[in-house]
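The full complex has more chains than appear here; those shown keep their coordinates.
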Amino acid sequence: MNLSQITSCFAAIMLCAHAASAAAAPKPRARELGIPLDGTPGQLNAITDVASVAVGYTTLIEGSGKNAVRTGVTAILPRGRATLEKSVFAGVFSLNGNGEMTGTHWIEESGFLEGPVMITGTHSVGTVRDAVIAWRIEQGNPDPSGYWWSLPVVAETWDGDLSDANGFHVKAEHVFAALEGAQGGALAEGNVGGGTAMVCHEFKCGTGTSSRVVEIAGQRYTVGVLVQANYGVRSELRIAGVPVGKFMPVKPPEAQDQGSIIIVVATDAPLLPQQMKRLARRASLGLARNGSYAGDGSGDLFLAFSTANAAANHVASFELRALGNGQLNPLFLATVQAVEESIINAMVAAETMTGRNGATVPAIDTGELKKILQRFDRLQR
Amino acid sequence: MNLSQITSCFAAIMLCAHAASAAAAPKPRARELGIPLDGTPGQLNAITDVASVAVGYTTLIEGSGKNAVRTGVTAILPRGRATLEKSVFAGVFSLNGNGEMTGTHWIEESGFLEGPVMITGTHSVGTVRDAVIAWRIEQGNPDPSGYWWSLPVVAETWDGDLSDANGFHVKAEHVFAALEGAQGGALAEGNVGGGTAMVCHEFKCGTGTSSRVVEIAGQRYTVGVLVQANYGVRSELRIAGVPVGKFMPVKPPEAQDQGSIIIVVATDAPLLPQQMKRLARRASLGLARNGSYAGDGSGDLFLAFSTANAAANHVASFELRALGNGQLNPLFLATVQAVEESIINAMVAAETMTGRNGATVPAIDTGELKKILQRFDRLQR
């Protein structure tokens, strides 16, 4: 691919991104379908309900056959533009580590997430990682030695079933576009960003989001979740507790659970780093509700961060505020609920996709889904 | 308490233990109630389906009012009597560490569980721990310096709601009785052993067990689970995916999730220590199906061991066999399923109990439960 190709490809992406965001409106989300889900979502029912969190996508959908490109990049900026200058407390959890999330040694050590969280396809993690550093150099104000932070967080799920993963189609420009395009507000779901080619329970899947609002000691706090969901076998799929997968069987006999799921949890509640790890661990429980057994091939890596305590930093002492551990239960339950709903949102938003070598993964038939839920009296009217 | 009191108390316990085992028969277990549960259980649907695993209980139910004793000890011997001489590969996972499981630093370091797994009430962990050492000294053949293994594994859940926990009623003799009485075969469930005073989702709960048989590359393997279940709020209780807790509300407004659950997973599949950690982590997903969000106050500590590779030892090199990581999915799913069922078994086996200061915790009304499941077409005929 020469430079002029990159340029045109770049233009194409921006178009894709725009289209994705516009296209999101028509498909009803999980709640709108009548799926009974507990808890109170925020205004957008999205990770962007947590103030300052911005999300950007680059979606690459091009060509067909052997060279079909179905991939992309998702950028989550905890503090929007201020992400470059201000860290957030964070924690990570690996439910099943058959995946990559770079930058986690430092999160575990320091308690901080510095910079954005990026999600892409497995074979593009390196490109995205170095591009984030390049972007930071361009945008940020490193110290005179050229050093600031250089341990970007980049996670991945495998998109080689539908995309030419071995073609390394994600380029630095696509990373810059996702970072530059990041914003608050309603989010596109399904076949967008890093989630473009994802598959859940053998249905087309992708990016999904949700949020919950809770009250603790008279204060309102928001928990927002974004998932890049690519896990699960059909037979285990449960929605709202109904084993719907058994009523929508796949032939031929299904594969093992080989995908992955990256879950990002954001909150504005003032939590300390080890409390963020607690939130990250709870993501497992929401995932379990939809039928994951965390298969061997699944990279189930979760990251949680808090946008509170903006004064926290590496170079000087600082004052901060934290909730007591005994106050966290509403946030734990909110995390479980928002993860559960984000995955369903990813699944019902995704469109059927034909990709590499003509492989086609069907979207879930939401009409049929509603009928099954109805049969078990689990559809809200 | 003087020596003659201890002796008579000891006799009483043996009676209790016997009674518990006899009394288990009449109450139907989860499957017998028609609750739809996936997978194929072993012959006993119990952790003792894993050959060589022996379980013993001491159940202490005495007195009432301020001094009501409702506590006990559960002993799990991975290799029955040979447990004293032969270690098993093991791994642990803490979903929420508000609890105790002693001996885990060495399991994490060595990959081995040496000796039995004991479960009791929170305030008796110390007594049980040292008593296991005393029993090992009596029974075992330590080296001439008196040293062999001395880092017993003892886990706990809080039984102070129904029992006079501050009275420290568990004595060394009760520990010996549980160890000596351990055997294979069908197991009593509910108000027995360490699980005597447990409460789940604000119903009386306790000890439960289940198993699954899977086939991998033409070989049959068994996964067995035993839980001491003491966690959960009513509103979150789900059974077979049905939010039954919402239809059986508690008044006054319910407490937070403050209990705990100890989950022990046994298998005869030949797995390496780090693979045992993977099984332990999957217990979380079975627990999630029943409605846990791993509340702050919950000590959710899980241990998994494998009875294969009996040649594994500390002092000399040894030959062993292991499954490839890619072969583990059936074991992962079996673990999730057996944990889910063990908890329900504990709940439906438990009898209403009145304990300390007259506090009463009702057993779940299984007739009502069946009606609710029926309403959602989730009862098997």
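So that you can tell them apart, the chains are marked A and B in the order they are listed, and the count of residues begins at 1 in each.
Methods note: contacts are C-beta pairs under 8 Å (C-beta built on N, C-alpha and C of every residue); 3 or more make two chains touch, one makes a residue touch a chain.
All values derive from a computational prediction rather than experimental measurement.
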Complete complex - number of sequence copies, 2 represented: 4
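Operating definition for what follows: only the chains that are shown with their structure count from here on.
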Go ahead and note the Å separation of the Cα centroids belonging to chain A and chain B. 36
Which residues of chain A touch chain B once you look at their complex with the stated criterion? 95-96, 236, 238, 240-243, 256-257, 278, 281-282, 284-289, 292-297, 325-329, 332-333, 335-336, 375-378
